[in-house]
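A single protein chain has been omitted from the complex, and every remaining protein chain is retained in its original position.
Let's turn to chain A:
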Amino acid sequence: MTTLLEVSGVSKTFDGFKAINNLSFQIGERELRAVIGPNGAGKTTFMDIVTGKTRPDEGRIVYGDKGASLLKMSESRIAQAGIGRKFQRPTVFEDQTVFDNLMMALKNKRGPIAALLYRLDQRDREKVAALAESIGLRASLPRPAGELSHGQKQWLEIGMLLAQEPKLLLVDEPAAGMTPAEREHTTDLLKEAAKTRAVVVVEHDMEFVRRLDCKVTVLHEGSVLAEGSLDHVTKNQDVIDVYLGR
């Protein structure tokens, strides 16, 4: 399996607090990966660094076949290169319809002039319809996103991510605040997505991670503590200490 993203030796300090400490991480082109860890382990900072929101103090991040460095790219360039991100709190454009939200995310030219001259065609219309179908929001297309329930907003955001056709999907706590039925649907969506791209899921909830049934990376104090199947890492003494001890 070829490597899509390679993070090596990355560190980031905030006011003396080492959020990320010499972190190294790899993910292949079609892989589902869960990242777990206690509070303050650096999970969200890790995502911030990969998506360009935060600049690391040191280290390398290489992405794609050409081995491009992400450190010199702006957030929008990184997103255009195929890295999509879902935030912890669902962030959709509440003032706009579900359709407009998906339309905006749909992979197309991103420049101001291109957006100005953009005309909705049948192909894009069908793409949006298919996406809405897969996230269960087909009937809600004309509704403003602000009216959706919490779980529906989470799905809409996942739908927007898929619409970007990213090569790498970073998903931050997708199941937070969802009902058990909604969680199940979310697991299916993520597993399906991982068949054609790399998906990294940050999650607190062990039950959810178990259902994802994938390789797990445990972060602790800004670096990787253990890696492997969920059963493997939960037997690891270090992991048990971090989660239960102290």
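In this text, contacts are C-beta pairs under 8 Å (C-beta built on N, C-alpha and C of every residue); 3 or more make two chains touch, one makes a residue touch a chain; residues count from 1.
Here, contacts and distances are computed from a predicted model.
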item: Identity of the absent chain, which is to be given by its UniProt protein name, from "Spore germination protein KA", "Amino acid/amide ABC transporter membrane protein 2, HAAT family", "Elongation factor 4" or "Metal-dependent protease-like protein, molecular chaperone"; value: "Amino acid/amide ABC transporter membrane protein 2, HAAT family"
item: Hidden partner chain, touching residue among A:Thr44, A:Gln96 or A:Asn236; value: A:Gln96
item: Identified contact with the non-displayed chain, of A:Gly84, A:Gly159 or A:Pro174; value: A:Gly84
item: Absent-chain interface as seen on chain A, which is shown; value: 51, 53, 74-77, 79-80, 84-85, 87, 91-97, 99-100, 103-105, 110-113, 115-116, 118-120, 125, 128-129, 141-142, 144, 146-147, 160, 164
